[in-house]
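Just one protein chain is left out here, and the rest sit where they should.
Take a look at chain A:
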Amino acid sequence: MNCSLRFCGSVTMALAMGAGVCAAAQAADPESGPASPAELARPDDTLAGSDKLLLTGGVSQLEGAAGGGLTPWAVIGGYGTRDQIGANAFLTRVGVQDYHLDGAGALIGFLDRIELSIARQRFDTEDVGAALGLGRGYSFTQTIIGLKVKLAGDAVLEQDRWLPQVSVGAQFKRNDRGDLLRAIGAKDDHGVDFYVSATKLYLSQSVLANLTLRFTRANQIGLLGFGGDRNDSYRPQLEGSVAWLLSRKLAIGAEYRMKPDNLGIAAEDDWFDAFIAWAPSKHVSLTLAYADLGNIVIKDRQRGLYASLQVGF
């Protein structure tokens, strides 16, 4: 995958941050728990763990949260259970006809309750940049800090209850191209998306469903800034994912992400994808998708391959 030094730097930093937290957490957990009623039968008290079931932490979505490829899910990322801390890092590339997008990031899941994520995105305009007088390969870049908190439910274990796992989250986004964004009609170079997600695994059907409601002012998820001449207020956007589990290691599915259309000079469409996710182990997963991103700035029908590699523990 195409990975600039800058991207790798941010991943390494985030990973180091995660490892530091885990080391600190372990250090703060001396073996001084209450005496066990069954001396032989004690769970492993190590906090850095990976006892969540395979693929039930989702994969890293485009903006760094655990979810599908395009949309966050209510699951907390990483393989940590309610007694553990999990973490992973990802590299994603989306290549469509006239553009490509590189993303990298990492997340930490605390006690299957709170998820912190960071992602860096670089949107390369290739020849379109030259056509617009920006220069060939002109790139928009942004950084996204994500926070997600599980409120209720358990997507996997509560098979006899209808309640899905429900989480709320926020994605704090800052774009580096403020001057140009204002020139194309965006109101801000930074913004916050808020979302609520409901995710449920229907084990009897081997199907996972997710529904996310996002409130956002972002143009093309923030790569083209926030707010615009046509609309500058928060609008609710619906996102959905359905996945069919083919085996413990393999799932296929489809996603939809509704998007606002705030900029007069750059019409924006909703996004779709069809994906396959493969997790040969808890340490690595690979997601491939065919994505339809619609119109982006001056180019219509942007379709192509989405590839994402995730590593973690």
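Here, a contact is a pair of C-beta atoms (placed from the backbone, for glycine too) under 8 Å apart; a residue touches a chain by one contact, two chains touch by 3 or more; residues count from 1.
Convention: contacts and distances are computed from a predicted model.
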- If you look up the hidden chain in UniProt, what protein name do you find among "STAS domain-containing protein", "ABC transporter ATP-binding protein", "RNA polymerase sigma-70 factor (Sigma-E family)" or "Hemoglobin"? "Hemoglobin"
- Task: Kindly state which of the options A:49, A:185, A:228 or A:253 is in contact with the chain not pictured.
- Result: A:49
- Option from A:58, A:164 or A:253 whose C-beta touches the chain left out: A:164
- Note on the structure: Cross-chain touch to the chain not pictured, restricted to A:209, A:224, A:243 or A:266, is A:209
- Note on the structure: Contact residues on chain A toward the hidden chain run 36-38, 40-44, 49, 51-54, 81-84, 112, 156-162, 164, 198, 200, 202-204, 206-207, 209-211, 238, 240, 242, 245-248, 256, 258, 269-270
